[in-house]
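For this depiction, one protein chain was excluded, whereas all remaining protein chains were kept in their positions.
Going by the order they are written in, the chains are A, B and C; count residues from 1 in each one.
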């Protein structure tokens, strides 16, 4: 049971609402004696932080992380790391007008049906604000992974589809990703994407996105079949992100269209190393890493909060209409990039620890 | 930690290898006083059973389930239900010739890297034979769900894409699904699919598939945010099935291409009932069921065991070639239908129990 | 895996060190729509709070609880309740002189052996300061239990043995317990205990204690055999408290000396109610509550921090001596009373939720 906890050995528990005083997370099971600082974590936080361009929500949050426990004289002690982030730019009044209505596409209706009570201020717990905590946990996981696996280990994500706009993946350039407000890996697509997203926003609508993730430097042998497979846990970790509706590992849904020959990535030994001639498996076979790059992608649905009027019902069960004003991302998928990187990092560290538990 | 256990309250643990004496599962947390018999379970087993048509492996297994505990005088007692299925048609000699080689696309290489030992007979534990146990657990889950939710509850799956062949979903007919060897819901596609799959098999290759699942009669309120969301657990349950590489909930990966308006399924009250005007969410909002049908789909990669020769390496790290003879499904995706149904049933029951734990 | 988390459905995770900025806990799985306030929790906190008499440590902590999430407009929302307690009276300098030495009886040596690093300020994470968080979680559990079970439900604890001093249990009076600084249920023993404990403190030593707990109004049927038995979880919950070395259920260790006749508490039906003629079982049979009072007791060893000089080694492995100055309880067992009550409350609520999950 783990309603608000993720992971098995390296575990994090998140808490807090969009418009409460603060949000935070407890990281448990972190290996001891790892050098870590608030600054290390902040770097990742800043990648997810809202209000950095006109393409994200204008809510201004510094998302400053404060470590309250588990780190002593700059090093992890092996005890729980408590991280708190204060909410500083709340505007709960934005939600007064819709507090009796269920925003379609949001979880207003389902939270109310489940709990018989809901925090209407910015969606309360259902808000994607919770994901800031995941990024903090992911930053810790990445630091530990680099400490154990060395610098060859890396996790990188990018937006490869912005609504109807794709990018040219043959132009993929890792260095380009952080240079544009879309985490787009193809420099040539950026201008078009700007135009497109501005148009979407002006029209009072929103759009979805596809994010691709790649982890390199992951050793073979991680993943615990049958029900803690590496791909199972990656799928769960990504599907748990707000607004995600689909997850692929390697060729993903397109696997259905491959031939048996294409699908079975051939194996070669060359210069003393095991090499695969393709990577349709996304680096995972039978739920265990093969030493290839781990490849995963996921789709984020369009922001549900849109200006254009939609039909809905209110708490009393009466038909009504709604137009969601306030500050919203025209495409929440963009800020899902650092979240996806964080979740993948947490899963990989968790499996590394699990592997050394059973296999030494 | 749950290497070989699935679920949180309604849990099942599976054991056994493809060519060992038997396989089985222990179901724990099952509500007491539910009428259940081996016959009820057998019906579902027979849907997954191999050797029933020329389109599946010719291994002949009766897959007869025997209940060893947890049922007294025809009723569940609330204690563990142990189910055993003997392996009766093993041909381990089929694997002698390839016991030193890693079959590409299979988990031979990764199991060996992880554990330093592997059972080469039919893949041992990595074999999809394990999924027979899931179907048994799913049959129990379905029986309990019908007992609690009534007859309106149902889970149904179908193959909607067989390799390159799609079907016409506007012809979907539930009753058609079990009448053809492909679990195809569109009668008109069956003949073409037969031709196609025979050709694939004759060519020494294999193909993938997409399976769609629908659960109806599921009440609103199931699903425990943030890290036990209903969609998170469905994604994990399906991704854990052998050869699955992609999972969609509702519009899934296609969510990226929707407009904000399309995405936010509008809500109406009519004739005293809450109705949604569309179901792009697949019946799940914020990880909680909305009362709509639960819609999920998943892609199964082509069978990795193919006659056509592929390059690989052996245990000593030498380059070699492999052609996998023996008895294999030309499309393992077909038999994934009852497995998907079983996993979805287990997740739904687990969440129903979880919900009544927290919310009464 | 739950290094810093307790419970299965109603779960709490604690964090923080004795001399860090704060300590706290996250309560997950709490039923929604329960009225709760910081004031309700504070009442229990005050029972454990140090510095209230000359018989406890003179560290002055207000132990003021602040709820940061999970409660909206005075009611639980079903989402994580985050509670923070700031440390206000730290005196880390007290520990400078012993920071290289391992205090015998404490976990200094074992933490260092395990993690290769330790927070020497007041023992860091090993400090019983952590138990303040348990009391907060227990206060929430008790509130929920009273909401579900009604006012007949109650948990009460008392010290029945203070070092070498017993009390006369035939004088047990619930109302007396909170009127003296020892939580002693026998008014007549209080004066003697005062003299005794002052003498112990003056001598530079410390003493142990036995605490007895009683839960009334617990329905029959709670407890999940085989490995989540009610008594198993009570034993674990109490043994996890700092300095506890023994746990009894009902007759406990003395069960060894009973006859078969005495042991098997006879059952009678009278005035329409099931009554037991004795309660050696402590209200639990086969791990399941019988409807009788739940009876548990536990022993707390003497405070390990004593003035009298003891032999030990330092971090470099050299033999040395130690005398622990600073502020310490002469008998930590006293303040274990509210902690024991809290743990028992958490276990009972957890099992009540588990029971309604499986058995409706």
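The rule is short, and it goes like this: a residue touches a chain if its C-beta (ideal position, glycine included) is under 8 Å from a C-beta of that chain, and two chains touch if they have at least 3 such contacts.
These figures come from a predicted structure and were not determined experimentally.
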item: Identified contact with the non-displayed chain, of C:121, C:142 or C:229; value: C:229
item: Touch criterion as defined above, residue of B:37, B:53, B:69 or B:178 at the omitted chain; value: B:69
item: From B:80, B:105 or B:260, residue that would touch the chain that is not displayed; value: B:80
item: From C:197, C:288 or C:352, residue that would touch the chain that is not displayed; value: C:288
item: In subunit C, positions touching the absent partner; value: 1-6, 8-9, 14, 102-107, 109-111, 113-116, 125-126, 130, 161, 163-164, 200, 205-210, 220-229, 231-236, 238-240, 242, 245-269, 274, 277, 280-282, 284-291, 299-304, 306, 308, 310-313, 317-319, 333, 354-355, 358-359
item: Contact set of subunit A toward the excluded chain (per top definition); value: 1, 9, 29-32, 78-79, 225, 353-354, 356-360
item: Residue ranges of subunit B at the interface with the undisplayed chain; value: 1, 3-5, 8-9, 11, 13-17, 20-24, 26, 28-29, 32-33, 68-70, 72, 75, 77-82, 84, 114-119, 124-125
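The working rule: only the chains that are shown with their structure count from here on.
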item: Geometric centre distance via CA averages, subunit C-subunit A, whole Å; value: 39
item: Euclidean distance of C-alpha centroids - subunit A vs subunit B, Å; value: 26
item: Subunit A, residues touching no fewer than two other chains; value: 1, 3-5, 8-9, 14, 114-116, 125
